[in-house]
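Sharing a structure below in structure tokens format, with a few things to ask.
Left out: one protein chain. Kept in place: all the others.
Here is chain A:
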């Protein structure tokens, strides 16, 4: 099996209180081809080492941004990371093609149900719509954008369900790490989750 190298850019400001994300990442280190990159642990002062981050990105084929959805967006440090690392002349612009052809995907956990993220629902927008700026960032950098991998209803989730999600997540990572698997293989679906069920 040829490996597709996966970088998980992980941003959780309070992992010590997390139930779902902490379970998801529990055994992530054991999956071959996956680099787990914990931003809040690495840069507690937001003092991001840009050069090192760019080198890391270059070494990987697929970038997964994983975080809890906070006020319809990502945690502050991840935004800071994007602002600093994905700069003109490197990630985009005339000579900026360092990320061209790589895959990008967002793994999002949220307390709201799937139904609440719809036109009729409480949040009035679908997840895809709320992630539009991130889709655009990926396109700007010439990356291939995958639909988001979303876990809904995390606030009231039972342990058994969390365990199932963790298994599913790990299976997804294993498949993505296989070079022969085409992430875009099936028809565009709303969530990436559906491709691995």
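Rule of thumb we're sticking to: a residue touches a chain if its C-beta (ideal position, glycine included) is under 8 Å from a C-beta of that chain, and two chains touch if they have at least 3 such contacts; residues count from 1.
Note that contacts and distances are computed from a predicted model.
Chemist: Write down which listed name, "Potassium efflux system protein", "Ribose import ATP-binding protein RbsA 3", "ABC-type dipeptide transporter" or "Choline/glycine/proline betaine transport protein", is the UniProt protein name of the chain that is not shown.
Modeler: Hidden chain identified via UniProt as "Potassium efflux system protein".
Chemist: Which candidate, A:45, A:59, A:120 or A:182, sits in contact with the chain we can't see?
Modeler: Of the candidates A:45, A:59, A:120 or A:182, A:45 is in touch with the missing chain.
Chemist: Could you pull out which residues of chain A are in touch with the chain that's been left out?
Modeler: 45, 47-52, 83-84, 86-89
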